[in-house]
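For reference, the structure is listed below as structure tokens.
Apart from one protein chain that is not included, each protein chain of the complex appears where it belongs.
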Amino acid sequence: MDRGAATADEKALVKRLIEEIHRLLGKRERPVRFMEVCGTHTVSIFRAGLRQLLPEAVELVSGPGCPVCVTPASYIDYALAYAEEPDTILTTFGDMMKVPGSASSLAAAHAVGADIRVVYSPLDSLAVATENPEKRVIFLAVGFETTAPAEAATVIAAKQQGLENFFLLSAQKLVPPAIKMLLDDPETQVDGFLLPGHVAVVTGTSAFEFLPRDYGRPGVVAGFEPLELLRAIYRLAQMTAAGEARIINEYNRAVRSDGNPAARKTMDTVYETIDTEWRGLGKIPASGLAMRTEWSSFDIAAVNPRTVSVTAKPTACRCGEVLRGRVSPPDCPLFGRACQPEHAVGPCMVSVEGVCAAWHKYGGSRFRYGQ
Amino acid sequence: MDNNTIQLAHGAGGSRGAELMREVILPVLDNPVLRQMHDGAVLSPRRPVAFTTDSYVVEPRFFPGGSIGRLAVCGTVNDLAMTGATARYLSLALILEEGFSIAELRRVLKDVREAAEEAGVEIVTGDTKVVGRGAADGIYINTAGIGEIIEGAAISPVNIRPGMDILVSGFLGDHAATLLAARHGMELPETIRSDAAPLAGLVREMIAAAPGIACLRDPTRGGAAATLNELAGQARVGILIDEEFLPVRPEVAGVCDLLGLDPLTLANEGKLIAVVDPAATESVLSAMRANPLGKEACCIGRTTAGEPGEVTLRTAFGGIRIVEMPPGELVPRIC
Partner (left out) sequence: MCLAVPAKVIEIHDELATVEVRGVRRPASLMLLPEAKEGDYVLVHAGFAMQIVTPEDVSEMEALWAEMNGAPRTVESLEKRDG
């Protein structure tokens, strides 16, 4: 992450890259739209103020790459139902605490006495389970391909340690099916993709070959430093100008073409692919993970199935369209008014990495172009 | 004492309470005013006074560079210092959980005494209450403080005008990074510790150096981001800071990288932010740097006539973004 330590050489290079992007795309009739799929990219772009540095010929739109944002409200409802049971500890990544369910949130449940603990690593929950043998410890397993192997490995470690009081409530999601769904929608206008670097660390670049092959769109796997992001945008500009569509790896210090096979194997050991619901996008085929029956003794939904009644109220929230890259956050009537980071209505405002939260936090709606 | 933990009777005002005072508290905090054992302290300040109060809860209670005891003194002394006052007298109220270790209480009190000596402040009155097991987490402390306004000080956000310089007294985020590391299983080098320190002396030297100090604030909870937003809001000015000038230790940046946090939102307990007339900047900065608590002092930005109440940051690559009021509790995130 950028901490303000930019050398003169890096600054000069940033300037040159921006000039080149302008030269490549400046004469086009309409701005070129690139989608950064990953929420961490969204945040890095805003943190570095890259949007205003880019020429107007490039429009960056944010995609559905924030796992917290796309987790459906019903998942939170289930988590809260478990939290209310006696002798139960929920462990979770900090990001999930404020996500609204249909009626409440983990933070609100914690305030009235539920034992919900924020952990940095899913492995930290094993320590909680060991220290509290008389209680059930349920880890809220959300995330994409980057996080799912860590959660699968945690289950395997729990088995090795003989823990019988540790469970997952699983809702992991897969990124490529969501990109396909966006592109199958004729209203999605995206000319190229900044591909999620840390998902690609696991999946490899090959998982994104479908973009040029099936949809004729270029994609560049990008790192997270401002200069790495700009370099990736420059490559997309190059390909767009040349009318080419390929997958280029601009994060090759961490991403291999075949990714991390050991991580994928771990994931496949514990999980199988299912159709799943994305908040704001609806059901997407083969886009989610569920624990295989061999591992069901660690699956709280199998060990102790619950039903919750979903009571979501319809709102004017346009997150679904924002996640598809169709509208910008300020186009939503709720943005910055009824929907704010502390009182989020829609999923994109919930996580720091949500598109709307990033726009709101870093002033994206005001500092778009020019200064 | 006949045992080594706090009992409900210790807070009930009877003989056990007197015993706790006589055998545990007085031996550590003894001074002539406290020894009189009145219900209140009778004081004779010679100058206009400032008055403040704050309560302290922290997990863990002891951490590299400090403890809840040290915080309880420094926090209140610093709140007074930020009004341009030198702390003279503190009250000390303890809320103890039944079963709290008396040995640990002694350690906390020892830290209170040491910090008070460092700050030149006297503990002149106090109170102890004990609550049942589970009704509190070990120990909570409240301190109130009275300070005398320093000659020549006129510190208030109403003095802030566009075009003033914004100074910080040193590295940001050391305190919160130390606590977060302790909470999340991280190990820091010994050089990184909480910055908890009384700033009264530093403030006196700054005010003596130049008359142009418009306002002072200590960026505690919410960090520099919260303080700058408060100042911009109260003074109705814009604030523009420069990312490249922000003093952050690499290790603190490392904790932030691991946990996905912004150093601007990390609490400090021994730092101040000063808004200064540019004509006074140089003399104030050299006065700060001459004090060990201000060695790393620097200018991080200025107030502007831009959007009132808005804090913006110029990134290393020249982009501008808003620095928001941080939303609340710092939790590690993975995305």
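For reference, chains read A and B in written order, and residue numbers begin at 1 within each chain.
The rule we apply is simple: contacts are C-beta pairs under 8 Å (C-beta built on N, C-alpha and C of every residue); 3 or more make two chains touch, one makes a residue touch a chain.
For clarity, every value in this text was computed on a predicted model and none was experimentally measured.
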Displayed partners of the chain not shown (whole complex): A, B
Touch with the omitted chain, as defined above, among A:6, A:24, A:38 or A:182: A:38
Hidden-chain contact residue, picked from the options A:6, A:202 or A:356: A:202
Which residue of B:14, B:48, B:152 or B:185 touches the chain not shown here: B:185
Sole contact to the chain not displayed, among B:85, B:130, B:255 or B:297: B:255
Hidden-chain contact residue, picked from the options A:52, A:91 or A:146: A:146
Among A:98, A:231, A:279 or A:360, the residue in touch with the chain that has been omitted: A:231
Interface residues of chain B (partner: the chain not displayed): 181, 184-189, 192, 250-251, 253-255, 257-258, 260, 333-335
Residues from chain A at the interface with the omitted partner, ascending: 1, 9-10, 13, 16-17, 20, 37-40, 65-67, 93, 120-124, 143-144, 146-147, 149-150, 153, 156-157, 175, 196, 198-199, 201-202, 231, 235, 238-239, 242, 244, 246-249, 252-257, 260, 262-263, 266, 353
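In this section, only the chains that are shown with their structure count from here on.
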Rounded Å distance, chain A centre to chain B centre (Cα mean): 37
Contact set on chain B toward chain A in their complex: 184-185, 243-244, 246, 248, 253, 256-260, 263, 312, 314-322, 324, 327-328, 331-335
Residues of chain A that touch chain B when the two form their complex: 1-6, 10-11, 14, 39-40, 46-53, 66-68, 93-95, 97, 118-120, 124, 143, 147, 226, 341-342, 351-353, 360-363, 366-367, 371
